[in-house]
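With one protein chain withheld, the remaining protein chains of the complex are depicted in position.
Then we have chain A:
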Amino acid sequence: MWIYEKKLQYPAWVEGGDLNIAKLLFAQYGGPDSELSAGIRYLTQRTTMPIPQAKAILTDIGTEELAHWEIIGTLIHKIIEKATPKQLEEAGIGPHYIQHGKDLYPHDAAGVPWTAAYIQALGDPITNLHEDMAAEQKARTTYEHLIQSTNDKGVIETLSFLRQREVVHFQRFGEALRLVQEYLDRKMYY
């Protein structure tokens, strides 16, 4: 189960003025390597992990990703909150406004809705952990592209934090992969 805490993991603040970044931030809200995909991917793969360390790391990183999803949502909300429909249109998110108003909706930067097809679950812990490590690198790259695309100091600071988390997650998944591999090797020989 999960318990909601009335706080963010990181104080998402926005300087303001760069409405254009809102459309692009949707890449991490509902794109293939978004925080949503990450959370669902890891929480989906938990049940076939053979060792305690791997069950724990998928549970805990999966949970952290949902907190990151909330941070991205908060950034977008803060950026579009006071914009007029005309300004939203000029910033390229007119179509989003027409269909969703100022609600957040899980689609990517181009408006393509989120789909479970973005994630994989093969029932093989080695295969799944490789997928997870690749996903972390793809998310890191996406954050770098986003950071390059705005001058908003608040957005950059928050995205830099999230980028750094992908690096740490990659590291932890790598360790889990090694532990699972060692476990499977032992099982084979003894």
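Methods note: a contact is a pair of C-beta atoms (placed from the backbone, for glycine too) under 8 Å apart; a residue touches a chain by one contact, two chains touch by 3 or more; residues count from 1.
The rule we apply is simple: contacts and distances are computed from a predicted model.
Asks: Refer to UniProt and select, among "Succinate dehydrogenase iron-sulfur subunit", "ABC transporter ATP-binding protein", "Spore coat protein JB" or "Cytochrome c oxidase subunit 1", the name of the complex member that is left out.
Replies: "Spore coat protein JB"
Asks: Out of A:Q9, A:T44 or A:S149, which is the one that touches the chain we can't see?
Replies: Of all options in A:Q9, A:T44 or A:S149, contact with the hidden chain holds for A:Q9.
Asks: Of A:E35, A:E70, A:D108 or A:E131, which residue touches the hidden chain?
Replies: Going through A:E35, A:E70, A:D108 or A:E131 one by one, A:E70 is the residue touching the chain not shown.
Asks: Can you list where chain A touches the absent chain?
Replies: 3-13, 15, 53, 56-57, 60-61, 64, 70, 73-74, 77-78, 153-154, 157-158, 161, 168-169, 172, 175-176, 179
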